[in-house]
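Only one protein chain is missing from this complex, and each of the others stays in its spot.
Then we have chain A:
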Amino acid sequence: MKTKKRKRQDDFQKVKLKVGKKKPKADNATNTNFRTKGIHLTEQLKRDTSGPTTLRQLGINDLLSQLHHYNANVKHSALLGLRELLSINPSVLEQHLSRLLSEVAAVFTDKDRNVRVAATRVLRFIAQSVPAERVAPFFPLLSAHLSCAMTHIEAGIQEDAMNVLDVFLEHYPALLAARPAVLLTNFLELISHRQSSSGAKKAQDTKGRTWALSVTPDRAVTSQQWRLSVLLRLGRFLQAVVEERPMEKSGMSVSVEGVFGSSEEGRLTPLYLNWEDLIYSKVGFKVYEHSGAKPSPHSTFRLRPEVEPGAAVGEGLDSAETVQSFAVTLVPLLLEVWIEASATDCSWNSTEGAHLLTPDAMSVMFQVLSILQLLRKLTPQQEHQEALDAWFRKEYLGDFKQHFMKNFPYGALDTPKHKKKVDLKRNKQTAAIPSLTVEPLALNITLCQVMVSLSQKQGLGREVDGDWLTPLRTFVRDTLGSGVKLSYRQLHMLLGTVWKMVLTQRSKTVTEDLLAAVYVYYKQRNLPLQTRSLLLSFYSKLYQQEQGHTHIARSKVLSRWLASLPVQLSQLGHRNPVLSAQLIFSIQAAASRGNKDLLNSLQTHANSLYDPEEGVVALLPIESQQRMVQLLYFLPKMSQSLLANLSSCCTAGRFSASLTASLIRIIHLRSSLSGWSVGSQEAALQDVDYISFLFSTLTGFSSEKLDTLQEADDECALPSSPLSPLSLYLTPLEQFTHHWDVVEEVCHCLETLGSKSQCFDIFQTGICKYLTKLEVVPDSMAAGLLRAVSRLLDLSILPVEPVLGFLSHCCLSLLALLVSLQQAAPTETNHKREAVWTACVTALSTIPRLLRIVLQLLHVGDMNEEELPQLGQILSMLLQHTPLHNQLLANTALLQEIIQHLTRYSRGATREQWLTDLLYCYSVTVAHGSSAHRGNLCLRDMY
C-alpha cells in the first residue's frame, strides 16, 4: 500500500514554477540548434541526357508516359512536345517508331477534341517522314485504332477519325487498301445503321434492305454534310483500292487507263536481241527457263496470314461476288443520300429549274457517281467487270434512270446574294470538312460514264437503250463539238464514253455523230501534247477494233482521219518526235491492212515525206526512220520522183548504213525482179525505174552534184596528172565508208536480178552515157564502180571500149591515190585503203583487158621526178599480189618496157630503194612465172 502511494507520488510529482526562474527544459524537447545544409545528389538531378529533349527538358520517355495522364491538358501538351521533339530530332523517330505509333494511335479515341487534333497532327508529321514500307508492320495496329475511332459511339470521335483516315489515304494508300473489308463496313456504319431484326422482316418486302440511313441530330454538322464527307473518304478509299491492287498489269491498265490506254504490256517481258550481240555471245539467254521473264523479288507469300481467315466479307474485293454483296448494301444507301440531297434542294427551288443544283447537292451527287464508278472498277478481270455491269443494269437501271437521268444535263445554281451570310456562318461551322467545288461539267461527264457503262450490246431480243442514251449522246456530242476547254482527265472520260457507246450501240448514225464530234475536237489547234496523243491513240485503237464492226469500218470520219495522217506527219516535221512516232504507228497499222484511203493519201504525200533534205524521214530519230522505211513496202506505186528522192536519201548520209541496206532491200522486194511474191500483188515499180534507182544509188552522187564538182576548182580534188588521169575528189572518210556499204548492198541486188550479162549490159550503158565524160570523179564513186563491175562481170562478157577506158582511168587514179595515202596517214584510212585496194585488184584480175589498158596508160616519159617512185610502188604492189601473177605474165612485154623506161629515167639519181624493190619483185614474179613460161627474158639485158 505504502509503496503504491510512493509510486504515485513519484509519478505525479508536482513541478513548481516560479516567477523569475527559468523554466526547466522538457525532457522531450527537440534540440533545434543544428543547421541544415542541402545535399546535392549530382547523379540524380542530371537531366535526361540519354536522348534529346524538348524545350521543357522532357525526353521521349516522359512525353510518352504523359500520354497516359488523366488530364487532357497534360496529354495535349505532351503531344505538342512530341511534335516539337520529332521535328528537332528526326533520329528519335527512327528509334522509337514502334512505341510512338502505338501510343499516339491510342489517343485517337480520346475524349478531348484538342488531344485528338494534336494526335492527328503528330500522325501527319510521322507519316510525312516515314515511308510506307517501314510503317507496314505497325499498320494492323494503326488500322485497328482507326476502326475503333470510326465506330466510336461519340460523334466527335467519328468525325476526327475522318481526318486520321485522310492522313492514311494521303500517305499510305497501299497499306490501307490491302485489307478493305473491315473498313468498308465501317464506312457503311458511319452513315447508316443496320435495322433491327424486327424491322428486317418488314424490310424484306423492299428488296431485303437491311441498312438504312441514320440521322444523328446532335452532330455539329448537318447530316447532309456529314454524309458528304464520309462519301468523299469512301471514294478516295475505293480509288486507293483500285489503284494499289497488286494484280497483273494488263488488268490494271484496262481499268485505270481506259480501254484505249496506250500501254498494252503482256505478263511476260519479251527479250529483244540483236544478231551481232548474239554472234559474239555478248548476251546469253534461255528460252525454256522463265522464258526470259524475271522472277519478282517482292513475294507476297506469308507463312501465316496477317489477319485470321474468316473475316466477314472475303478479304480481297477482286471477285464479282464480293463486290456485288458490298454494292447491294451500298448502292441503295447512295441513292437515298442523293434523293435526300435533291429533295432538300428542290424544296426551295422552282420546278422548272430542277436541273440546277446547289454546290452542296452537286458535290453529293459527284461523290455518289464517282463511288459508283469505282465500284465498277473494283474487279480486276475484264469478264468479271462485264458480269458486274450486267448485274448493275439488272438491279439498278430503273432507279438510276429515275433519279439521275430525269434532269440530266445539270447546271450550277447561281447562289443568290442574300444567302451569303448564312453560307459564311455555315462555313465557319464546318471548317473540318474540306470544301471542294465540283464543276457541273465534271459532274455531267461522270454521270455519262456511269450510265453508259450500264448500256448493253444491242442485239436481238434485248430491250433498246436508245431512249435514255439519247440525252447522254447529245451531251457528249455538244461538249466535244463546242470546243469547251476540257482537262485531260475529263477528255479521257468522255472518250471512254464515246468508245463504249460506239461499241455497244452498233449503229452507223450514232458512230458518225460521235466520231465527228471527236474529230472537231481533234482538229483544234494548240492542244497539249498529252491530249493530242490521247486523241490519236483513241482513233488508232478504234481503227484496230474495226474487224467485226462494220459500222466502224465504214465510218467516213475515221477514213477521213486516216487520210489526213500523212499530211499531219509531213506538217509536224521534226518538232515532236514522240507524236510523229505515234502517227507513224497508226499509219503503219492502216497501211498493213491495205486501207485504200490511207494508201492513196500516203502515195500523194510520199514525195514530201521522203524528201532527202526537209522530209520527215530525214529529220526523225532512227526508230521512226526505220518505221518510215518499212512503210515504203506498203506503197502501191512508187513514182520515179519518189525513187529519186529515196536514192538521194540513201546517199546523203542521213540514214545509217544498215537502214540504207534495208531500204534498198525493201525496194528490191517490191520490184517484179525479187521473185518473192505470194498471192497476187503487183510490183510497185517498173523494172526500168528500179534499175535506174540502183544505178544512181551506186553512183552515190546526183548529176547536179557531179556537175558542180566538174566546175569547182576545189582543193579537195587532186589534180590530174599523167599518173592519175582523172582528177579525184576526196570524199570524207565517213561518206566513203557509207558509200562502200551501199555499193555492197546494191551489188547484191544487182547480182540477184537474174541474167548477169543483160544486167551488166544495162550497167555499162549507164556508165557510158552518164559517167565517161567526167573529169573529176569522187574516189568513193570510182571505187564503187570498180567493185560493181568486178562483181557483175562474167568472163564471157567483154565490156565495151569507152567503159574500159573510163574504168582504167579510175583504176589508175585510185592506185595513185592509194600510194599517196599510204605515205600520209597510215592508221585512220586503213579501211578506205583496203577497200580501194580490193576494188582495184579484183577489177584488174577479173577483167584482163583492163590490166592491159592500165599498163598501156603508164607513159613513163611524161612523168616528172616525184611521180616515178609512186609508179614504182604501184607496180611492185601489183607484182606482189599473187592472184594477178598470171595476168601480169601475159603482159610481160609491156611490163618490161615500162620497167626499162623507169630505170632509164631514174638513172640520174642514185639507185633508190623503191627501184631496188621493184626490180626484186619483178625478178621474183617473172622467175616464178618462167618455170611455167619458158624462154623469158633475162634480167641482165636491162642493166
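Convention: a contact is a pair of C-beta atoms (placed from the backbone, for glycine too) under 8 Å apart; a residue touches a chain by one contact, two chains touch by 3 or more; residues count from 1.
We take it that contacts and distances are computed from a predicted model.
A single chain of the complex does not appear, and UniProt lists its protein name as "WD repeat-containing protein 18", one of "Origin recognition complex, subunit 5-like protein", "WD repeat-containing protein 18", "Glutamyl-tRNA(Gln) amidotransferase subunit A, mitochondrial" or "N-acetyltransferase domain-containing protein". Considering A:W468, A:Y633, A:Y770 or A:Y905, the position touching the chain not shown turns out to be A:Y633 (whole complex). One of A:E170, A:E439 or A:E751 touches the chain omitted from the figure, and that residue is A:E751.
Screening A:N89, A:Q324, A:S662 or A:T772 for touch with the missing chain picks out A:S662. Considering the full assembly, A:G594 is the residue among A:P90, A:G594, A:P621 or A:P719 that touches the omitted chain. Contact between chain A and the absent chain runs through residues 266-268, 270-276, 278-281, 284-288, 291-292, 547-548, 588, 592-594, 627, 630, 633, 658, 661-662, 665-666, 669, 674-676, 678-681, 748, 751-752.
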